[in-house]
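Following: one structure in structure tokens, then a few remarks.
The other protein chains are all here in position, but one chain of the complex has been omitted.
Naming follows writing order (A and B), and every chain is counted from residue 1.
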Amino acid sequence: MANVTHAVFTSGRQVREALGLLAQGGVGPEDIEVRSSIPLDEESLAPAGQRLRSRVPLMAVLGGAIGGLGAYLLVALTSRAYPLVTGGMPIVPMMSTAIIVFEGAAMGCILLTVATVLFECRLPRLTWRPGPFDAELAAGKIVVAVRGKPSPDWTTGALATSSPGAGVPSPDAGGERT
Amino acid sequence: MTRWGMVIDTDICTGCEACIVACAAENNVQSVGPDEAANGRAMHWLRIEREYEGVFPDIKVRFKPVLCQQCAEAPCEPVCPVFATYRTDEGLNAMVYSRCIGTRYCANNCPYTVRVFNFHAGDWPAPLDRQLNPDVSPRPAGVMEKCTFCVQRIQDGQDRAKDEDREVADGDIQPACAQSCPTQAIVFGDLENPSSRVARGGRSNRAYHLLEDLDTQPSVTYLKGDDWGGINV
Partner (left out) sequence: MASTSEGRHEERILRPLAGLRPGLVAGSLITGALVALLLYSWGYQVLNDIGVTGLNRPVFWGFYITNFVFWIGISHAGTLISAILRVTAAEWRRPITRCAEAITVFALAIGALFPLIHLGRVWNFYYMLPLPNSRGLWPNFRSPLMWDMVAINTYLLGSVLYLLLPLLPDMAILRDRALVEKPGTLKALFYRTIAMGWRGTPQQWHSLEKGIGVMAVVIIPVAISVHTIVSWDFAMTLTPMWHSTIFGPYFVVGAIYSGIAVLMVAMFLLRSGLRLEGYLDNKVFNNLGLLLVTMTLLWSYFTYAEHLTLWYGDQASEIAVFNERVWGRFASLFWTMVVLNAIIPLAVLPFRWGRRPAWTAAVGLCVLIGMWLERYLIVVGSLSVPRLDFTVGYYQPTWVEWGIFAGSFGLFGLLYFVFLQLAPIVSIWEVREGEHHADEPLTSGQPALRPVSEES
């Protein structure tokens, strides 16, 4: 496994400085992983060059359309397959069908949204393994992991601001990309 | 096209309740016993309602048999989630026992409160089981039932007519209540046949419908006149 250097920080500002140094040192975003226990203004914590994208809003609308259409087809096709007159109503009344379509759209939207979130987060992650600073992470610190040989360009500068004891180059630790 | 209907003349109904007994016998309606009946669970498919007119000592009682009105726009039909009740081509409100899951929604939406529910299954200990009509299935617990215009007799009458290669004549098919009424207050027939007794009864100037303002378009027409005594329509 590749060499992975970890650093533990206490504030987003420190992380941003460290990321700046890493960018200057020529480390690509695919070798950097930032982890935090709360969403700290994610844009600023992403390694330079990594754009955060989410297709969730689009997928939500798409899911709603698919769900609504599916619901309409369910009602219309099954009612017409075995048409039974009840109370003089039409076989596929618009007003009551609309209710099913609404709920179907909501169901489709919810399901596709959750599926998209899981997909974009690459969950469930079967190859996850614990890392050396998980306890600090759980306590509220921010952990930055850098893969590759540590270079003096960024180690002294970046790690100077991190917690003491951090920054140990450790082989393997499952530094995963997302 | 056939459309079954009924005319009930409240001027000549004596309230004898022979129709109720005949209906129970014909349709295997269970007898729930005094305790359950006191709790409002009697299973009779039709009931005689009494209207009192006048003040003592000039009281007059008017008897009115109330049964399933087989409405053309039945409020009980659309609310059943499993299609256990719907309107047939011949104008009957069908009740499918094997499909009913017992939500009892139809009974709530019947404005005439004519539907009854099998809170327990019927029990006919020997030798009472020998009185059961083999043409009608007894219902399990948890299933709704109501007057069907003796659909088994309608079916039988139509089958006979087909066997004998003729049309069903007016008066051929009689539900148990019509058959047993001593004053012929209950008359049954095809409303689409303009010369049938029910069609003529519907055109009478004494004709009215129960809860007319709800516009459920019932197939049962009641006759009520200001003075008693008229038998023929």
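In this section, contacts are C-beta pairs under 8 Å (C-beta built on N, C-alpha and C of every residue); 3 or more make two chains touch, one makes a residue touch a chain.
All values derive from a computational prediction rather than experimental measurement.
Even with one chain removed from view, chain B keeps its contact list with that chain: residues 36, 39-42, 47, 49, 66, 75, 78-83, 99-105, 107-109, 111-113, 115-121, 140-144, 210-211, 214.
Against the chain not shown here, chain A presents residues 10-12, 33-40, 42-43, 45-46, 50, 52-54, 56-57, 60, 71, 74-75, 78-79, 81-82, 84, 86, 89, 93, 96-97, 99-100, 102-104, 106-107, 109-111, 113-114, 116-118, 120-128, 130, 134-135, 137-141, 176, 178.
Definition applied: only the chains that are shown with their structure count from here on.
Computed from the mean C-alpha positions, the centre of chain A lies at a distance of 65 Å from the centre of chain B.
Put simply, chain B touches chain A in their complex at residues 72-78, 80, 83, 85-87, 217. The touching residues of chain A, counted against chain B in their complex, run 82, 84-89.
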